[in-house]
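The structure appears right after this line, and notes come after that.
All protein chains of the complex are present and in place, except for one that has been dropped.
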Amino acid sequence: MDTVGAGGASRAFAALGLVLPPPPAPKGVYKPLVVIDRMVLVSGHGPLLPDGRLLKGRVGRDLDEQAGKEAARQVGLAILATLIAGLGSLDRIGRVVKVLGMVNATADFTRHPAVINGCSELFAAVWGADRGIGVRSAVGMACLPDDIPVEIEAAFELA
Amino acid sequence: MDTVGAGGASRAFAALGLVLPPPPAPKGVYKPLVVIDRMVLVSGHGPLLPDGRLLKGRVGRDLDEQAGKEAARQVGLAILATLIAGLGSLDRIGRVVKVLGMVNATADFTRHPAVINGCSELFAAVWGADRGIGVRSAVGMACLPDDIPVEIEAAFELA
Partner (left out) sequence: MDTVGAGGASRAFAALGLVLPPPPAPKGVYKPLVVIDRMVLVSGHGPLLPDGRLLKGRVGRDLDEQAGKEAARQVGLAILATLIAGLGSLDRIGRVVKVLGMVNATADFTRHPAVINGCSELFAAVWGADRGIGVRSAVGMACLPDDIPVEIEAAFELA
């Protein structure tokens, strides 16, 4: 049984005591969020901080696994900010459908799933261990925009 | 309000005066386009030229940012050719839902969004600044088929 009831996502997030960054402005010709039928798609997000700066660097060189995981959690917070800005409330989301986690990583890095868990554990805390977890791929990129360590795109289903 | 009315995508494209490549033949076991319910998905496309050749090279080494952007526009033209071949007309598309822009880039490259804008600005010119723009990720790959500089896959909604 799920630990977070329907409509409880906002309360669950508030209980975490985390600070959201501002909803990120697009850095190119795209929308942060699109709703199609009952699906909500969000663009690739980076680790935006509350002061508007982005975390930077390559995992395996500039960031270790734990710092990479914290960067992925920060990406998750940026996605939450986009959902709130676009839909009004995290309670509008019924469940997480899909996460594509892309890590800016050195060629010898192999712990992408542990890094992307930083985002996935946040979503599970907000929407619960069933509805907060979807399918996922976690992979290593040659480089990312602005030299961010993690970029994540995601799909959700409306409540 | 949108600058391109319903059914006006073909006219908007004609007004751009651009030349389409032939619809690309699959280079493996896949279909160029699949329609599922109201969604149209297209396979990863490369920068196919009207004479059937592909642009090649790595952005940040063989192509600068502007040449990469022109390559991304050429990928967009190849996607338009696939849509016309598969659906009969660009007017069958109601809106752009999603773009995944993958740049064959050097490790220090950070301007992926500017490159992928070459495709996104084309779509916005064809379908308008609202319906022609969806969610997007722009990321850097270690390598791409045939050493193409950009590969893009996309999702659209039928009109």
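Here are a few things to note about the model shown:
In order of appearance the chains are A and B, and numbering begins at 1 in each one.
As a working rule, a residue touches a chain if its C-beta (ideal position, glycine included) is under 8 Å from a C-beta of that chain, and two chains touch if they have at least 3 such contacts.
In this text the structure is predicted, and so the values were computed from the model without any measurement.
Contact with the chain that does not appear here is found for just one residue of B:63, B:102, B:125 or B:138, B:102. On the side of subunit A, touch with the chain left out of the figure occurs at residues 38-39, 97-100, 105-114, 116-117, 120-121, 124, 133-142, 157. Residues touching the missing chain, restricted to subunit B, are 27-34, 36-37, 41-44, 100, 102, 104, 141-147, 151, 153 (touch as defined at the top).
In the analysis below, only the chains that are shown with their structure count from here on.
Between the Cα centres of subunit A and subunit B there is a gap of 26 Å.
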